[in-house]
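Only one protein chain is missing from this complex, and each of the others stays in its spot.
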Amino acid sequence: MSTDPMLRLRVEDFLYGYAAALDEERFDAWPAFFVQPQCRYEVLSRENVDLGLPVPIMSCYSHGMVCDRVAMLIKDTLTYRHMHLLRQVSNVRATRQADGRIDCRAGLTVFQSDEEGVSSLYIVARYEASLVEAGETFQISQMRVVVDSYGIDTMLAVPL
Amino acid sequence: MSTDPMLRLRVEDFLYGYAAALDEERFDAWPAFFVQPQCRYEVLSRENVDLGLPVPIMSCYSHGMVCDRVAMLIKDTLTYRHMHLLRQVSNVRATRQADGRIDCRAGLTVFQSDEEGVSSLYIVARYEASLVEAGETFQISQMRVVVDSYGIDTMLAVPL
Partner (left out) sequence: MSTDPMLRLRVEDFLYGYAAALDEERFDAWPAFFVQPQCRYEVLSRENVDLGLPVPIMSCYSHGMVCDRVAMLIKDTLTYRHMHLLRQVSNVRATRQADGRIDCRAGLTVFQSDEEGVSSLYIVARYEASLVEAGETFQISQMRVVVDSYGIDTMLAVPL
């Protein structure tokens, strides 16, 4: 998987902005990261991916479903154990495909901190995304978040 | 928050050098990362920042205080539970402001390892810094380290 350095830099900026929006709980900004009207967002367990089983833990198959996913978070009507999250996007690789799409891969670790200031590892995962150019930045055509850590804390109240 | 890729690369180099100096316990190199004579270094809890409360966990309001902060570490006269630290600076974003200053944000996770070689998560935090150009590199005009993990291991013997 060869990488154009400047392309990778731009993809990193995009993913860092994506992570910052979620870390800062600006959930109303999340849908704008996705292509309208057709896009796909899936959280899958590593186990299923390795076995070739297609069922995701969570998924959105259209931009409307992406909006739905965060509607209750935006209205703040969802009750869940609230944690402060820090998303670390690591080892980003990006390749432009023949059709112009950008195929990108990255590691993702998420650390959670509770209201008492106690931090722990929350999620270990990988981003596998297909991006399209959108002006100076990108939009997500398809994003798969393949999680290695699905055995504990599987509560996914917020997007990854 | 838009980012100039080359600016971000330079800021990353600066922050990686800053982290390396601290990881390698070259505390005498720490003050040179800051602007003289006026600069500010603060470690704040996420809780206080979110509530708009200004009191930091630790702070230096001048270059002299920055020097003071590490004086005993340099002389090796401070008694504290010594741990080997690895600072991971992640998701760096940098923007040049109208006045020429560089506003930068980054994630910070610090892993600690004791003398027996047992490692654990020590700190989850964010850097919020204002940098000024200094030749090919930068100096810190203001740095806020906002820590999510203040509930355990709050001993801050060394700078973050």
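Per-chain residue numbering starts at 1, and chain names A and B are given in the order in which the chains are listed.
The rule we apply is simple: a contact is a pair of C-beta atoms (placed from the backbone, for glycine too) under 8 Å apart; a residue touches a chain by one contact, two chains touch by 3 or more.
Keep in mind it's a predicted model, so treat the numbers as computed, not measured.
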Open item on the list: For the full complex, can you list every visible chain touched by the one that's not shown?
Closed with: A, B
Task: Residue touching the undisplayed chain, where the options are A:Glu24, A:Glu47 or A:Glu116 - done: A:Glu47
TODO: Consider the whole complex, including the chain that is not shown, and state which of B:Leu9, B:Val49, B:Val132 or B:Leu156 touches that chain.
DONE: B:Leu9
Task: Contacts of chain A with the absent chain, listed as residue ranges - done: 1-3, 5, 8-9, 45-47, 88, 90-93, 105, 107, 109, 121, 123-124, 126, 147-152
Task: Contacts of chain B with the absent chain, listed as residue ranges - done: 6, 9-10, 13, 16-17, 19-20, 84, 86-90, 111, 113-121, 136
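The definition used in the following text is that only the chains that are shown with their structure count from here on.
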Open item on the list: Using CA atoms for the superposition, what rotation angle relates chain A to chain B, in steps of 5 degrees?
Closed with: 120
Task: chain A-chain B separation of Cα centroids, rounded to whole Å - done: 27
